[in-house]
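Omission of a single protein chain aside, the complex is shown with its protein chains in their original locations.
As written, the chains take the letters A and B, and residue 1 is the first residue of each chain.
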Amino acid sequence: MKKLMTCLLALILLMTLSAQAETFKVGMECNYAPFNWTQAEESAFTVPLAAGGFADGYDVQVALFIAKELGMELEIVKTEWDGLPMALVSGKIDAIIAGMSPTEERKVTLDFSAPYYESDLVIVVKKGGQYESAASLFDFSGAKITGQLNTFHYSVIEQIPGVDQQTALDTFPAMIVALSSGRIDGYVSERPGALSAVASNPDFTFVSFEEGLGFEASVEDTAVAVGLRKESELMDNINAALSKLDKETRDQLMNEAMGRQPLSE
Amino acid sequence: MKQETGPIIEIQGLKKNFGPNRVLMGIDLTVPRGQVACLIGPSGSGKSTLLRCINLLETPDEGRVLFKGQDITQIPPGPLHAKIGMVFQQFNLFGNLSALENCVLGQVKVLGRSRAQSEETARKYLERVGMLPYRDARPEQLSGGQKQRAAIARALSMDPEVLLFDEPTSALDPEMVDEVLSVIRTLKDGGLTMLIVTHEMAFARDAADRVVFMDEGLLVEDGPPASLFTHPQNPRTQAFLSRSLRG
Partner (left out) sequence: MPTTFFGWIQLLSDKYGSLFLQGAGTTMLIAVVGTVLGFAIGLLVAILRTIPLKPAAPALQRGLIKGLKILLAAYIEVFRGTPMIVQAMVVYYGALQYLQLDIPALGAAFLVVSVNTGAYMAEIVRGGILSVDKGQKEAAIAIGLTHWQGMTSIILPQAIRSILPAVANEFVVNIKDSSVLNVISVTEVYFMSKSAAGTYLKYFEVFFITAVIYFILTFTATRLLRLLEKKLSGRDSYTVYGSQSDHAAHITYAREEAP
């Protein structure tokens, strides 16, 4: 009996060891705090990047969690947004965990897991401006609003009655500049991003909406999920791992990430 | 078969067209060894083209070029070219090399001589043309006359048997014409066969063994300078000479 147990234990150890040898390659941009960012110093939470620097953020923590559940070693491949789908489809990476929403168009080429975060959409505005105390979409009638290019942030703007929708902008820093200079009155953002923006720009604030007074968007649009190759064998295991992260844990991970982001130092 | 006696250059029925222009309409010419022949004639008569067919810069459309009895009309560039040297109107010294290097390059690469031997030969000929003090200068640092003399040294360094001159002084300022002509005169003593296209009538009369008059792609008159200049037979020769000897 004892011999059998030892053999079994050895076998399990061997299996886990060989499973550990496999890498889980995840693609993300690492330039959108607090979801994924690059920093120069290592910490207990960071993952090293091949080209230099270390990655951290909510997406990184989710990736670490999934990797652990899969029994694999995490490797983060820092790739520009437009290159992510190609990297996945060609096999350079195994998954995209980059704050990507499972839209219909993307589902043509990729499969998505269950959501690993759901956004709460807010509008970032200037303090002391006429929109500071807005409470519903109606209050933004006539305002110059924009959102990030090629995202659902931009498409929901048309829900604001009488809005003066501006050209979409490439990045969040670009929108911050636009707001600072007064070219726009506000931009659409997720709550964590808005909190970061306010931290780096004290003359900003953001308007959040009560249930029913804000944007209407499908779960698909407001959620972000893990992008995978069509019929990937990782799908079931990843979904199993994600189901272990309940809302409380997710909020906690997000808050911790926001606490660690360089801006909050 | 190669001959050791007999004419060094033989041109048979040479025709050359440039597009619709018929530049050479059938040239027959025999050049004995050691002869100094001057080619004269109006612009566009085909003198330069004839010369360039001899050293294979141009490929004739019809006819043959024989060098020492051997048909060389179609051969690719190589050591045989070196035997028929050319001095150009525009000098064409290699701009990235010094005067000395200009004379050494062909010897080393085409004739396979050693560097030391090539430099020795180069210096000998640079001295001959009076350019030895300027051996390290680059072409852009030299005057026209100096460049042409260096170009003559370059051609001589290849130890040619025939030397072709394509209007060697036409691009020079008048002060420098004489220095080049006097160099060419001294080359006569070496037994070198020379074919010189020139407008310098006085030079042709003094230095040439034979003068050939060309007009509109054909050889019109051919003879020793003494008779051709004083008693031209052909009316076209007469017309040309009276025009060019005026003033």
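Going forward, a contact is a pair of C-beta atoms (placed from the backbone, for glycine too) under 8 Å apart; a residue touches a chain by one contact, two chains touch by 3 or more.
Keep in mind that this is a model prediction, so the values were computed, not measured.
Here is the thing to keep in mind: the chain we left out touches A, B in the whole complex.
In the complete complex, the hidden chain is touched by one of A:E22, A:E80 or A:E132, namely A:E80.
Within the complete assembly, B:L105 is the residue of B:L105, B:M201 or B:L218 that touches the hidden chain.
Set against the missing chain, the residues B:N55, B:S118, B:T169 or B:T193 yield one that touches it, B:N55. Contacts to the hidden chain, counted on subunit A, fall at residues 27, 29-33, 37-40, 49-53, 77-80, 82-83, 86-87, 89-92, 171-174, 176-177, 196-197, 199-201, 261-263. Listed here are the subunit B residues that touch the chain not shown: 55-57, 59, 74, 76-82, 85-86, 88, 90-98, 105-106, 109-110, 130, 132-138, 140-141, 151, 154-155, 158.
Keep this in mind: only the chains that are shown with their structure count from here on.
Taking the mean of the C-alpha atoms as each chain's centre, subunit A and subunit B sit 82 Å apart.
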